[in-house]
Structure formats: structure tokens, C-alpha cells
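Just dropping this structure here.
Chains shown are a subset, placed as in the full complex.
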């Protein structure tokens, strides 16, 4: 028994689609989301470090890259279900833990088991790296929601996705990286201009003049 | 408040894909699955009736057509999670019930609420119609699993899907419709022939002779 099953699992994450059950112009896989979250975490980590908060980079990359690997085991449980009652949330977390543990003892060679226990455990703790992960996860969700809204998606769920992620990001406002995101990234995102027909006609005339 | 939200929900079921998280040659939506289950239930109902078991057709159609509508609210929770412990299963069922109730009181006009309470409740009871639904649901799953296997899908999960559904169907063996399915439908399904290259070459020669 080697690590073949672990690698195969990476590919399962390519087929897991995020936010199923609503019409979307553009689908996102859990694999692509993980890539984007790790890249955003890397970006926010730079800002923290430049603001004088030393980042444990190994921990930051590890947390962000692996934070959704266990979605393979539990599937996509809708947020309102997950948070219905504290007891249910706890029980679901326990089931997830035990399925993860089964995977580790059943598929991961013993010499690597402790490493994967750390990697596949909950990453969103109170360390600086855990908080950057929480923010990065929501930044990507914000972009996913915004991407549908700017393409004209009339489904309400994307507006809620946008609002909910922005609200969560705002709760981390004491962090320099979040302040930077709000002041320097968000305005650019909202500014990207929609093309109107009038512009198109004017521009056509200009070119043909 | 009319029934617009109910109709819109039907369309959400078109975007919900079954068995996410594994490579598939052919995707199936919850809407298409519901159609197939209702059609299979209709077919099994005929056999029961011809065997002397009177079918309450309104109940059978209603149960089978609506049996997965509530997947809109809870999402796709993987089977091992759902069945992890009896308590968890019970709690998840309770959450599903309360989300369904919220939908009914929030979106369905009062005069129709009792009807939808019945329709969106658990259909797989011990009545003849509930049992036909249980079988039909698994027959469609069996065909979905078989469809991937015969197309050459190397993922193990489809073999397990095939086995698990066949096993469940076999537990309903006292029903004439299940006996018929095993003796008259299953063999045809397994018999459908794969094309081999040798045949292809032989046939080509035959035509060109």
C-alpha cells in the first residue's frame, strides 16, 4: 500500500463541482478552488509579512492547499443543513473526522499517517495562518459569486453568496491583509466595466471613420 | 405568493447532478432520475396489478415523481455520512423535515400546504406503493451503475453502486414485480452485446464482398 489512492483522490476533486443545484454560467471544481485559495492565501500572506506579522509559510501553504480534500468523503452538504443546530454540526464534524481517519489508516502508509492527520484536519484555527485561510476561502467565494452576477445570472443565491462572503471577510477587518483587500482589490473588482451597446456602436463608428 | 417558487425548484433539480465526485461518462440530473423512477414505478405497478395486487395509482405516481424534490434543500450528502450512526441519520432527517416545512409555509399558498406536506414527505413506507418506489429508485441506480461499467468506467464506485442496488432489490424478492425484473429484464440488460474489433472487421468484409 503506497500513496496511489491519495493521488487518485486529487483527481476526484476535479470532478466535484462547487455550489451544485443552481444554474451557473461557469462551473468551479473543488480542485480549482483549492488552487485559487492557496494562491490568494499566498498573496494575503505577503501583505501580513510586509505589515510586520511573520508568516509560517509552510503552515499557510499546507493549510490552504489541503483544506477541502476531505470533501471527497462527505460530499456537498448545504450550509443551512450543516449549521442547523450546534449538535448536528458537531455530529457531522465527528463523522467527517472518522471517515478521514479511516482513509488515513486504510490508505496512507504508516510512516506518513501523522503528517496527513495534520493536513486533513481542520485548518481554520486562530493562528495567523488559520485566519488567512478563512479569509482566502471567502475571497474566492466572493469572486465566484461576483463572476455570476457580472455575467447576468438572475439566481438570487449568488447575491447571497456575495453578501455572506463579504460579511465574513469584514469580520477579519483587524488584519492588514483584509484592510488591503477592501481598499485596494475590491474597488478594482467592482470597477471592471460592462460593455454597453451604445459604446459598441460608437466604437464601431470611430474605427470605420 | 403563488407557486412560482415551486416551479423554479423543478428547474434547480435539472442542475443537481447525481453521484458527484467520481468521473462519469454520462451525467444524470435529479430531474431526469425522478422521471425515470416514476416511469419504472409505473412499469412495476402494471406487473403487481396483473399479479392480483391492486395499485393505488395516484399514490404511486405521486410518491415516485416527488421523492427527491427535497434534495434541493439539503444537497448531496454521501451515503456513508447519512448512515454513519442512527442518531445522525435521525437528526439529518429532522433537519430535512424542518427545511421542507419552512419551504412549505414560506412559499406554498395555504390552500395547498397539506397537499405538499404529503408529497414532500418520506415516500418509502410499507405500503405496496412505498415498496414499489424503493425498488424503482434502486432499478434506476442499477442502470446508472451498469451504464458506466459497460462504457468502460474503471472507477470502483460504479461496481459498488451496481452491487448495492442489486442487493437491495433482491430483498424485495417476495414482490411479483421484482421477480419479473430479475427473470425477464436483468438478463436482457446483461446480454446487450459489446462490439469487438474482430466482429467489426468481419462485418466490414462481409459488406464489401
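So that you can tell them apart, the chains are marked A and B in the order they are listed, and the count of residues begins at 1 in each.
Operating definition for what follows: contacts are C-beta pairs under 8 Å (C-beta built on N, C-alpha and C of every residue); 3 or more make two chains touch, one makes a residue touch a chain.
Everything numeric in this text was worked out from a predicted model, so none of it was measured.
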- With 2 copies in place, how many does the full complex contain? 6
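One rule holds for everything that comes next: only the chains that are shown with their structure count from here on.
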- Task: Would you mind pulling out the distance in Å between where the CA atoms of subunit A average out and where those of subunit B do?
- Result: 32
- Where on subunit A does subunit B make contact in their complex? 11-12, 15-17, 20-24, 71-78, 80-81, 84-85, 87-88, 91-92, 95-96, 98-99
